[in-house]
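I'd like to ask some things about the structure below.
Excluded from the complex is one protein chain; the other protein chains are retained at their positions.
Chain IDs A, B and C follow the sequence of writing; residue 1 opens each chain.
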Amino acid sequence: MTMTDQVGLVIIATGVLFDLLGCIGMVRLPDVYNRLQAGTKCVTLGVCLILTGTAVMADATPIRLKAVLCALFVLITSPTAAHALARAARVSGIRLWEKSVADQFARSK
Amino acid sequence: MNVPRPSEGMSLIVRTVCGWVKGFILLYGIYIILYGHLTPGGGFSGGVIAAAAFVLILLAEGARSAEATFSRQAAASGDCLGVLAFLALALLGLLLAGTFFANFWTTDPAARFTLLSSGMIPFCNMGIGLKVCCSLYLVAVVLSGIRQLRFPQDTKGEPR
Amino acid sequence: MNRLILFVLLFLFWVVLTWTAVPPGPAYLQDVGAGLAAALLVTWAVGEKSGTRLAPWLQPQRYAWAIVYFFVLAVYVIKANLDVAYRVLHPAMPIRPGIVRVKTRLRQPAARAALGNSITLCPGTLAVDIHEDGTMMVHWIYVRSLDEAEAGRMIISRFEWFLEKILE
Partner (left out) sequence: MPQTAFALFTAVLLLCCVLCLYRIARGPTAPDRTVGIDILGTVVVGFCALLSLVTGKDYLMNVALVWALVSFIGTLALARRLEWQHDND
């Protein structure tokens, strides 16, 4: 087991750990917006770390390049999907958690 | 309340990100179609991905922008053209090599694992890909409930 | 101009996709030719005629700032994850959520989209909506200020400064 393999394993382990944290947050937190926060942040970073670890550990160049491309794609699209979902939820009238302190939402146009 | 129409898009962030990624998705679909004989994939899956690019435009930028990018007329023509190209290749096989779907353009066996190493298969894949892309886009258009948006030749007033 | 930029980027993407494990031989010319044709087709199909100017793409300092921004963002993302981990694993769940309103001074759609995605990834905030005049609705997991200017200072100022240099 070489040095790069060890580094890659550590990166992948961190990513998997963050994935798990995000999923726990998605189950524990009280309303859609909080769940979206925990889920999106942790799972995006987790998957990007898994893909980076794959790029570090893989022995074939195509796998590395595609892993980097995939990480970039997830990094761009995952927050966008979260934003679209949050907006759709708020527009369709899902209330915030009852202990929320503010709701200054106003619809555009 | 201001009712959004299907012809409008989603919020600014989604529209901008869609503008960034749509070309790459379409190119990725074409890559899957062209390399169908070397890697898993091929006409159908590549066509689905290419259609996904147009469906993304339909969702994020709205029906009007989708119509300007890829009109339903063009999609219908492409649909037919894909099938006809596929059939024409099959009939050419019948004419030139004696069997329906015969691979009449044989290439050098030494040049394996390159783009032009399998005769007519990539061209068949292109036909299937065009067909699948256009059909799935039309399916998405019909399902998205923008039937109110009329074809140019039968519209009387401003399209909804 | 817009189409030229798109074409170059698409062709680079194609080269990355068709990268082979072995050094490319003469058959690689087929791949390059197919890539040129496909990139042309895609540029024709989805490229927009107007919009982007070429000049900003040729200023190297923007790329330098983009790289710096990437690392700054990485630090914030890791902080955000530790923050979420703390809030999720704490038995009492110290959250105080709410949707607050902030105002950005960025004008370009690309800069606004990048700002929205950045604040979705940074600690405790999630972009919910953005209006024409630059008003953003942000869901904040632990609201510390309801004032528009102060919340703006806490949430978006740190990114605005970079994005103005990169994308405006």
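Assume contacts are C-beta pairs under 8 Å (C-beta built on N, C-alpha and C of every residue); 3 or more make two chains touch, one makes a residue touch a chain.
What you are looking at is a predicted structure, and each value in this text was computed from that prediction instead of being measured.
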Seminar exercise, completed: Displayed chains in contact with the omitted chain are A, B
Problem set entry | Those residues of chain A which, in the complete complex, touch the missing chain | 1, 5, 9, 12-13, 15-17, 19-20, 22-24, 26-27, 32, 35-36, 39-40, 43-44, 46-47, 50-51, 53-54, 57-60, 62-63, 66-67, 69-70, 73-74, 77-78, 80-82, 84-85, 87-89, 91-94
Seminar exercise, completed: The missing chain sits against chain B at residues 1, 3-4, 6, 10, 14, 25, 28, 32, 39-41, 45, 49, 52, 55-56, 59-60
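Basically, only the chains that are shown with their structure count from here on.
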Exercise. Which pairing of chains gives the most C-beta pairs in contact?
Worked result: A-C
Seminar exercise, completed: chain A to chain B, mean C-alpha position gap in Å, rounds to 30
For this session: For chain A and chain C, let me know how many angstrom lie between their CA-based centres, rounded off.
Result: 15
Seminar exercise, completed: Where chain A touches two or more other chains simultaneously, the residues are 76, 80, 83, 87, 107-109
For this session: Could you list which residues of chain B touch at least two other chains?
Result: 11, 13, 17
Problem set entry | Footprint of chain B on chain A - complex, ascending | 73, 76-77, 80, 83-84, 87, 107-109
For this session: Please give the residue numbers of chain B that touch chain C in the complex, ascending.
Result: 11-13, 15-17, 19, 22-24, 26-28, 30-31, 34-35, 53, 57, 69-70, 111, 114-116
Problem set entry | Complex interface listing, chain B residues touching chain A | 2, 10-11, 13-14, 17, 20-21
